[in-house]
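Questions regarding the structure given below will be posed in turn.
For this view, one protein chain was removed and the others were kept in their places.
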């Protein structure tokens, strides 16, 4: 039975199925955070006199059971429950009776889902950061192993000036470090407590929003209740944008490695254990993992696009359209973390073919250096440029 | 065991998991069509002497078993199998031995997946057409019931000229009919047989491509084997674009209905059986179904965007990136069909509030008609315009 | 003075500037087609008695003057005129007096802009087709010159099976021919006359829409006047989608050529006359033209995305948002034509390095052929596969 049902069987079955969609499955990722937020909400309700001394511990115990069940993958959300918020209230009411029926006092599913998604996102951002740091460590180990080996630096995909694998790998480290700041900024942006904004228009009596802010570890309380709703989609897009930045780096890293591991370049050797084969060509060792990383940036970019399109031209306040902004957020986190992890394995296992890369440093690659050396001695650069290379 | 594995245990477990992704689940939608194509391929192989009289019937029987199992949802693709193509070959080899090991003669997974997706898409296009026709029928029934009721026609969201519910509903019928032509064109575009292009570079001996073209009901054989591969993503995008056109109509229809069913407009009444409620506001009857239809156009648009991004800047020939183009195709079909079906129910159930819409035809809405009537009598229109309305 | 102004100076200057935007400049591309449509409209008005025998020839003469001026780039649209529709009416009124004030009888700017854009698009589609055909001719000439030269066929960017420059170039020909059908379909879709739909709700008296349909060479009359408006953006997106298909081919062709013309591949030689240099590296011959073609596919894709976003969640009827759908249409045509033309020059001028490509056909590239030959003799393919290549 749904939270809003006054009698059962009212709604058309096909419409019900359509509106629920896969939300009850996606919410398996969210339920733990809803339970955490519900504990904080219950404590606040106790403080303002809704719960008594006996009720709070019972509620807390039941909610912690949900957390444990959820972490074990054993908390089930039935399609008829619609979402995790309903499943939790139904669980509580069944387990502890009246106290369960009180938990929804002073909140709406609108702020309940907002706070649960924020807590989920904060944890996922931390997880993503860890995987990025792991990749950075692998890039640094790669530098220790192969950093000093010279290679051509390319512009326009043509040999340009001398470079090295150290310079190349380090450019990704610096880029990923910049991405971590973008991710940190996304966390800061969303790190505000929407709980207490209710349906988006606040409450007719005073509650203690600062208390739940403190209990849930938010940096501040998100004040305006309309903005709490209106920030939906915007905040998700801010997170996904940060993930896009990481994926852009992986996309470029994969593009480089795919090029460097062609037979023609031959700079990089991919060991068999990260390659797959062909169903028809027995000789093949294919870099599928890199191709999929390259393509997965499109998945996260599409997640950003989807989120922006969903909120495009929506009026203020809660609109059910928001429900569809949950999937791209979850999918973007999962895709990004999996891609970084796969890339970290690749970086750990590839080898540089020193002989091949160094022999690629053909004479013309030193022309700019020659021109600059001439210019350093006082010849105007534009003239030195013409002297340095004739063809 | 995978088709390309010469020994087991070679590949890094995490890399394997990453490359397989959810492909083995998505392929549950595809497996039936791969079996159908495999039957045609086997018949062709028999003709060119690869299979003998005894082998073909056994193969056909086993492949038909797969079709039946798949339709019952009982054909299982294990993660270790990677995809349906491998699962099928393994099933055949286990069931009928040597003949199974021969089925991959003169084909690659590259053309195998192409042909299976084409057959899948053709069936899905037919299914989608049926749902569109159902919606058109509902719109026509709506016209019969409410078509003559007058309503304001709007430009710039402001009352402009007199209109009617018939004119309004009929505009969607005409638009959907145009979309059906776009869908038909998409079908025509992809209705060519890629089987026999192998890995993308043909085969070293002659096969009979026209035979499988005929057996599988394709309009023609897709000639150039490199183009067979290079059309991947392009063809998917052509289909998804046609679905986007349908979703744009549903998006507009939903937008109109959401506006017309506000308390302020009050033109349309949504019965309770297609509305949902609020967890906190007991009075609410919410048009969630319409909001979700509105938002789902963003899902299909994002599917188009994802497909285009995946193939952006890929070199010629098969690239593993293509694998990720499968999900947006399947998701776009599922989303579009579900949205059309939901909208058909809505259209069947809504009612027009005649009193409210007709009273909205306030005098200023007739100003242009008045100007035109004056102009009809010989006054230059620009002067008639100034005479017809003074404020 | 604007068509809708009853007194001057009413509107806030900054708001006026904002709403006009760059429309008066974009309309330089449209004005000719508005004049053509206006002649047809005038003939229809004559038929229904609005214009008399004296007025029509005067109108036609003045409108033909506008066409000539526009083709010479001498018809000026002032910012104060807002758009070409106003500029035309003002020009007529100034030149021929009363008859000019009558031209707007039985039409609105809404259908006027629709019909002008359709005529513009039809002409541009023809122009685009011509450039595609030119590129196809160059690809065929390339085949004649270099088609028989062998090269490796790639999958996963790794050498796969033997191919040839003929097979490679021909895949683009076949793809472009498919694109031409998509473009032709786009033309068919939009080839319907919206003139007479007025503001989107028809007219209070009978006009002869079939006459203008015939005079303007449309295939049919677009019936429902609300759909005339609602098709705005949808029809533009259908055209731009066809252009995207062409750009995807150019993107892939450019990607291949950029790869093939690296020093490492060395398959293709770009002559100096299509290369640019570097400001600092005197030795460089850069394939900028190919990089820009590659990137310009993103421009047209963004045009598609913009058009879809603009109409996302708009209610029925004319909304001013539509104005912004004009620029991506014009920009997409210009970008696509320029890119095709540039690519045609490139294809005409590049040379294949036969020695380099043929020496790239190293033994492993024949492994699949070997397996297939073994299979042809009766060995099950999966076993032949294992025999054909050991490493």
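Going by the order they are written in, the chains are A, B and C; count residues from 1 in each one.
Quick note on the criterion: a residue touches a chain if its C-beta (ideal position, glycine included) is under 8 Å from a C-beta of that chain, and two chains touch if they have at least 3 such contacts.
Computed from a predicted structure; not experimentally measured.
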item	value
Left-out chain, listing which of the shown chains it touches	A, B, C
Touching the absent chain when the full complex is considered, from A:88, A:270 or A:308	A:308
Selected from C:126, C:341 or C:359 as touching the chain missing from the view	C:341
Sole contact to the chain not displayed, among A:11, A:36 or A:50	A:50
Contact with the hidden chain (one of C:104, C:118, C:159 or C:209)	C:104
Residue in contact with the excluded chain [from A:13, A:94, A:272 or A:386]	A:386
Touching residues (missing chain, whole complex) on subunit C	2-6, 10-12, 14-15, 18-19, 21, 85-86, 104, 107-110, 112, 198-199, 272-282, 284, 286, 288-289, 291-292, 294-299, 301-303, 305-306, 309-310, 312, 319-321, 323-324, 328, 338-339, 341-342, 345-346, 349
Chain not shown, touching residues in subunit B	155-161, 258-259, 261-266, 278, 280-288, 291, 305, 309, 312-314, 360, 362, 364-365, 367-368, 371-372, 385-386, 388-389, 391
Positions on subunit A contacted by the hidden chain, ascending	3, 6, 50, 89, 93, 98-99, 101-106, 110, 153-157, 160-163, 167-168, 170-175, 178, 181-182, 185, 189, 198-205, 223-227, 229-231, 233-234, 237-238, 241, 244-245, 248, 251-252, 255-256, 259, 294, 297-298, 301, 305, 308, 311-320, 368-369, 372-373, 375-376, 380-383, 385-386
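The rule is short, and it goes like this: only the chains that are shown with their structure count from here on.
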item	value
Centre-to-centre distance between subunit B and subunit A (centres being mean Cα positions), rounded to whole Å	28
Mean-CA-position distance for subunit C and subunit B (Å)	25
In subunit B, residues with contacts to at least two other chains	3, 6, 104, 110, 198-199, 294, 297-298, 301, 305, 312, 319-320
